[in-house]
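Notes for the one structure printed next.
Note that this complex is displayed minus one protein chain, with the remaining chains in position.
Now for chain A:
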Amino acid sequence: MVAVTLWGALRDQADGQEVVEVEASNFKELLDALEASHPGLKPQIERGVSVAIDGRVYRNSWFTEIRPDSEVVLMPYMKGG
């Protein structure tokens, strides 16, 4: 299981939880598992999210490995100028 930290505004969509646990070994599995376990997160995931894995931010890399002990933080989709 991977512990995923959600940003504050998403907690209402995840039964008030700050950290949710899902079964996932990569970026894509993580998003799929989050959508399945917490359907309220789906609209935001569809709009776009980034995932910080062990301190490094990924925008959409499906096959990026996530280890069970990885630090995983869901973040808004990054944009720049």
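In this text, a contact is a pair of C-beta atoms (placed from the backbone, for glycine too) under 8 Å apart; a residue touches a chain by one contact, two chains touch by 3 or more; residues count from 1.
The rule is simple: contacts and distances are computed from a predicted model.
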>> Can you work out the missing subunit's protein name as recorded in UniProt? Choose among "Stage 0 sporulation protein KD", "Carbohydrate ABC transporter membrane protein 2 (CUT1 family)", "Heme exporter protein C" or "Xanthine dehydrogenase family protein molybdopterin-binding subunit".
In response: "Xanthine dehydrogenase family protein molybdopterin-binding subunit"
> Taking the full complex into account, what residues of chain A touch the chain not shown?
Replying inline: 5, 7-10, 12-13, 40, 43-44, 47, 52, 54-61, 64, 71, 73-76, 78-81
